[in-house]
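Notes to accompany the following structure.
Removed: one protein chain of the complex. Kept in place: all other protein chains.
And then chain A:
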């Protein structure tokens, strides 16, 4: 019955993409934020970004929405209103429910699951072309719950973010297995922090060395797509801290070019998926 209620609520969502990683700190939120910005660049598309990292909600800061509070939707009885970055880009995060940056959400699993359900059921998302869900690292309550609750609608697939080194890949392989276990399609893998070019001498350093072949080898072995590699760029962290879109602030950066290419591939995947669904009908 719960799932049916959610299906009704989320009927107006055309495409859903989960951003996952087994590993923390590889750039899921950064990627989610930039994916949202990238997709919303087309003003005709309505984009929603849902941050279900309840302990470490990074999205509000990255979207320049720190300090914003969730408010009641103007559609009476529709629940919360997302916080809008642009007219066509709305965001929801536990960050908007906290009154101070020092507030910690020290909750066990069941309470976290409850909030995630609320985010899906009680937020007045409206008609959305793309729902992007940013997740915390791991394979636990949040991940099981979001897959369960979203099984009502369809999830186009998951984008899995990693960095090149084995310490990351060993966790990411687990995440890929998780996706197989819960029958979540994998759109592909993004290798983030893939090399650094010194701004002075232009030599490249592998700060996080791909000692076991990086994402490329892992993707070959596990038969998943490598969507692209994104190099380190100090401007990325700066833009995130300022809450600005890195893609707009540094349009010529090799990292921006990588991101745009990856975002396009994700769009193409979603469009094909939609097309296939229509064919079945």
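The rule we apply is simple: contacts are C-beta pairs under 8 Å (C-beta built on N, C-alpha and C of every residue); 3 or more make two chains touch, one makes a residue touch a chain; residues count from 1.
Here is the rule we use: contacts and distances are computed from a predicted model.
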Completion exercise
Among "Ribosomal RNA-processing protein 43", "Dolichol-phosphate mannosyltransferase subunit 1", "Prolactin receptor" or "NUBP2 factor", UniProt's protein name for the complex chain that is not shown is "NUBP2 factor"
Problem - Absent-chain contact - pick from A:24, A:114 or A:251 - result: A:24
Problem - Among A:32, A:165 or A:194, the residue in touch with the chain that has been omitted - result: A:165
Completion exercise
Where A:16, A:32 or A:58 are the choices, the one touching the absent chain is A:58
Problem - In chain A, positions touching the absent partner - result: 22-26, 29, 54-56, 58, 61-62, 101-110, 112, 136-141, 143-144, 163, 165-167, 170-171, 173-178, 181, 196, 198-201, 203, 205-209, 211-212, 232, 234, 237-238, 240-241
